[in-house]
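Below you'll find the structure I mean.
Here the complex is missing one protein chain, while the rest keep their positions.
Up next, chain A:
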Amino acid sequence: MNDAAPQPVLDCAHLVRRFGDRTAVDDVSLRIAPGETYGLLGPNGAGKTTAIRMVCGLLRPDAGTVRVAGLPVSTAAGPAKRLIGFVPQEVALYPDLSVRENLRFFGRLYRLPRRRLEARVAEVLDLIGLTARARDRVDSLSGGMRRRLNIGAGLVHAPTLLVLDEPTVGVDPQSRHAILESVTRFGEQGMAVLYTTHYMEEAERLCDRVGIIDRGRLIAEGTPRELVSLVAERDRVRLTAVGDLDAFARACRRFTRVEGAARGGDRDDVVEVVVKDARSLLPELLDLAHRQGVHVRSVEIDEPDLETVFLHLTGTALRE
């Protein structure tokens, strides 16, 4: 990076973490600038949570360093941790305490003075839309409300870097929308956000920059537009079909001109294929389908998106 660039809020360098002989995170380096929303996009087991746990000082890296606003998380853990707001993947709250008591407790851990704490708790309650439920116990909230409170608990101390681990998993569309809205707002307010997800639509919509992680390695990084331009020459062919689609996808991958093929997208009866030139390959694909006993109902040729990028880079789908 050039010298004029401001000090990054988060600077991870060559992070490695192994569990036994499995390398969960393999030489991952990434930087997040102030106010930037960075999406870590990857399938289940890619190493997103492991990376995030190292960023938050919950897991010691086997190699590499994490700095938050220049402070190393390993040695200056206290000051660095004060700047981070951590929102774990699973809801992590005290079910037998009230909404307000939860927020207060997590705020106190960051040593907020009493006045400021009360003011921040009120602000956060407002932000997550739970002011009316402040006195209710957490175990009386709906799942979506708990998710919102889960995020709120990481916000009380007004962190410089907010780390969210798949905050929208298992959330109904309405709450999901609300969560995405607020993340957008955090970015606008100047908070740096590290956001993991395996929904490429989310990454595309929210993030200034996206890193694609697969099997522990960061295999591509850039703005969504930059990433999509990696596959600009490619077409995304969506075949809606019935039959053994897994076998069909495997067979498709054997064509040299096919860069990736997988069941998926958002539907069960779809196979997506990334190819250089769809029009010339399409007859062969249909012929293959016929030979495999796969009955093709419709064919669409689309503009590439982040999903295409992933398919292109790894040969398989983001979601299996």
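Definition applied: a residue touches a chain if its C-beta (ideal position, glycine included) is under 8 Å from a C-beta of that chain, and two chains touch if they have at least 3 such contacts; residues count from 1.
Following the convention adopted for this analysis, contacts and distances are computed from a predicted model.
Student: According to UniProt, what is the chain that's been left out of this complex called? Choose from "NADH-quinone oxidoreductase subunit F", "Transketolase subunit A", "ABC transporter permease" or "Ferredoxin-like protein".
Tutor: According to UniProt, the chain not displayed is called "ABC transporter permease".
Student: Touching the left-out chain: which of A:Val25, A:Ala51 or A:Leu93?
Tutor: Final answer for the missing-chain contact: A:Leu93.
Student: Using the touch definition from the top, which of A:Val25, A:Leu41, A:Cys56 or A:Ala192 touches the missing chain?
Tutor: Within the whole complex, the residue contacting the unshown chain is A:Cys56.
Student: Which chain A residues would touch the chain omitted from the figure, given the whole complex?
Tutor: Residues touching the hidden chain, for chain A, are 53, 56-60, 77-79, 81-82, 84, 86, 88, 90-97, 101, 105-106, 108-111, 153-154.
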